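Every protein chain except one is present and positioned as in the full complex.
The chains carry the letters A and B, assigned in the order they are written, with residues numbered from 1 in each.
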Amino acid sequence: MLHDFHLDVRAGELLGLLGPSGSGKTTLLRIIAGLDFPDRGRVLFGGDDATGLPVQQRAVGFVFQHYALFKHMSVADNIAYGLNARKRSERPGRAEIRRRVGDLLDLIKLSGFADRYPSQLSGGQRQRIALARALAVEPRVLLLDEPFGALDAQVRKDLRRWLREIHDRTGQTTIFVTHDQDEALELSDRVAVLDKGRLEQVGTPDEVQDRPASATVLKFLGDSIELEALAEGGRVLVDGRPTPVAAPRGVIGPTRLHVRPWQLQFVEPAEAHLTGTVRASHRSQGRQRIEVERPDGRLVVVEDFDGERYAAGRPVGLRINGGYVFAG
Amino acid sequence: MSEGLALSRAAAARPRSVTSEGRAVRWLLTGIAILFLALFLVLPLLTVFAQALSRGWAAYFEAFHEPDAQAAIRLTLTVAAISVPFNLVFGVAAAWAIAKFEFPGKSVLITLIDLPFSVSPVVSGMIYVLVFGSQGLFGAFFIEHGIQIIFAVPGIVLATIFVTFPFIARELIPLMQEQGTAEEEAALTLGASGWHAFRTVTLPNIRWGLLYSVLLCNARAMGEFGAVSVVSGHIRGLTNTLPLHVEILYNEYNFVGAFAVASLLAGLALVTLVIKSVLEWRYAGDLAAGARH
């Protein structure tokens, strides 16, 4: 279910639709494509109303999560499908179609694969064929539904970089759906965060990370802890001590402060916002995560460089170096 | 160029789903399908009951009072009572050996078990004539010992077992293969004997599939005509099953009698179909996928 919102996609940009499963991001993509229909509302392509336009005439390129390749057709036939489906008067000649298929195969670096069948290809190769097939019709907008969802981690990473390259080369307006924050933040020019059918925020990866518009966006983009705090005189106080966090306009009195694990720093208990004892610590890839148990029994996770080790049972103090407070 | 998505109050005309045909085509195809099925399947079924009752209920019930009809009912029940349990034991044993163990030639074995499905009913009966008939392979031996198989009840039972041979095994094999051996192995590690594991673990897992296949096996056993016709000899009151009795009455132009007896078999078919459908709707997960006939 989608609630009312307005989303503008700029020509030539790569926009990531990010949200947890069930947030409505795929529905939105399908509405843009003309595969699903909004109860009300309009879809505009560069000022033209496309709402009533059947999917066949929308000129979108849709890449499906499971590729949806035609299994009984060769790779070349798959890519040429959209061109062959055109009315005779608008259909390019055979030689022209063959040339375009060849160009696209070059673009996706699968030049020798024209006569293979989808069942003979790997997942990553199928994904690239699906993309070439969508690009062949020269769509006004390219739509990708969880493009890397069905692939394993390494292939995902390679394809991500490759998709970015293709986009930079073609300048194709592209919208892709993902539930993976890293993927969205790495690939997109701008990210649109959706939750429960609401558009929470649209912005560049830096904007959504530095200035999340809501607690939902903040939580979805990474780990955080939530603390009871007090807004007073434009500052946010925790346990009576002022923090560097400024209170947003209109927020006065008791509030909640959201803090990322790396915004906490170990200090002497005397000058700390929070105190507690270390319960456990784990090291991973040059960083360590330390679980600190506060006097009331709640856990705080701190992220730090893999320097000084913190043994279980050690009393520690934590200073808050940053955080987020949301109005309302 | 800018692609915007704005949701405003203006209600948009809703185009039809892209993965379906237009309403007119849908109606046309549905109409053709239902008309075709009504004409080819439902009408013949209704005819059976309509013809059976064409002279009223008294004439209908009279058909069953005939001693020959009663003998036919008895024989049909007897034949089913022997052949269904036989195939049940065979089916479970074959499915256990094939589904729970790995051995070479397994697919050949499955194909051989399936073989009776692809043999014409008439040929199914005929092969027993070739073995046990007076000029058959062992015919002389049995005649010498005064044992009559062809044109007698044993031949009918054998032919019925043959045509229904694959029914139960064929449902159970894929079902038990799908279930694997983990649960039985768990039971064995907990100290159960093999028989105990079968009774308490395997049997509950296959009970719906078992019921389903026994049902279909029984329907075919009671309704088989071609194979039984060849080995029966059509001796009234002795070797006539219900389907054969139907044939005799029909050929004597006793249409009401023929259709009355036929209505009994049609009723059995309907009950079978209803229970089968209910099993398919409610316990689809406990039946072998795709094995629908």
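In the analysis below, a residue touches a chain if its C-beta (ideal position, glycine included) is under 8 Å from a C-beta of that chain, and two chains touch if they have at least 3 such contacts.
Just so it is clear, contacts and distances are computed from a predicted model.
**Q** UniProt protein name for the omitted subunit, picking from "TldD protein", "Tripartite tricarboxylate transporter TctB family protein", "Glycosyltransferase involved in cell wall bisynthesis" or "Sulfate transport system permease protein CysT"?
**A** This omitted chain is identified in its UniProt record as "Sulfate transport system permease protein CysT".
**Q** From the listed residues A:His66, A:Arg161, A:Arg211 or A:Arg298, report the one that touches the chain absent from this view.
**A** Missing-chain contact among the listed residues: A:His66.
**Q** Just name the one of A:Ala11, A:Ala85 or A:Ile252 that touches the chain not displayed here.
**A** Considering all chains, including the one not shown, the answer is A:Ala85.
**Q** Out of B:Val79, B:Ile206, B:Leu265 or B:Leu287, which residue would touch the omitted chain in the full complex?
**A** B:Leu265
**Q** Could you please point out the chain A residues that touch the chain left off the display?
**A** 33-35, 55-62, 64-66, 68-72, 81-82, 85-86, 117-119, 130, 133-134, 136-137
**Q** Mind listing the chain B residues that contact the chain we can't see here?
**A** Counting only chain B, the missing chain is touched by 18-22, 26, 29-30, 32-34, 36-37, 39-45, 47-48, 51, 89-90, 92-94, 96-98, 100-104, 109, 112-113, 115-116, 118-123, 126-131, 133-137, 158, 161-162, 165, 169, 181, 184-185, 188, 194, 198, 216, 219, 222-226, 229-230, 242-244, 246-247, 250, 255, 258-259, 262, 265-266, 269-270, 272-274, 276-277, 281, 290, 292-293.
Here is the rule we use: only the chains that are shown with their structure count from here on.
**Q** So how far apart, in whole Å, are chain A and chain B when each is placed at the average of its C-alpha atoms?
**A** One centre to the other, that is 55 Å.
**Q** Hey, which residues of chain A end up touching chain B in the complex?
**A** Within the complex, chain A contacts chain B at residues 2, 4-11, 28, 31-32, 34-35, 37-47, 51-52, 54-55, 140-141, 173.
**Q** In their shared complex, at which residues does chain B touch chain A?
**A** Residue positions touching the partner: 1-15, 18.
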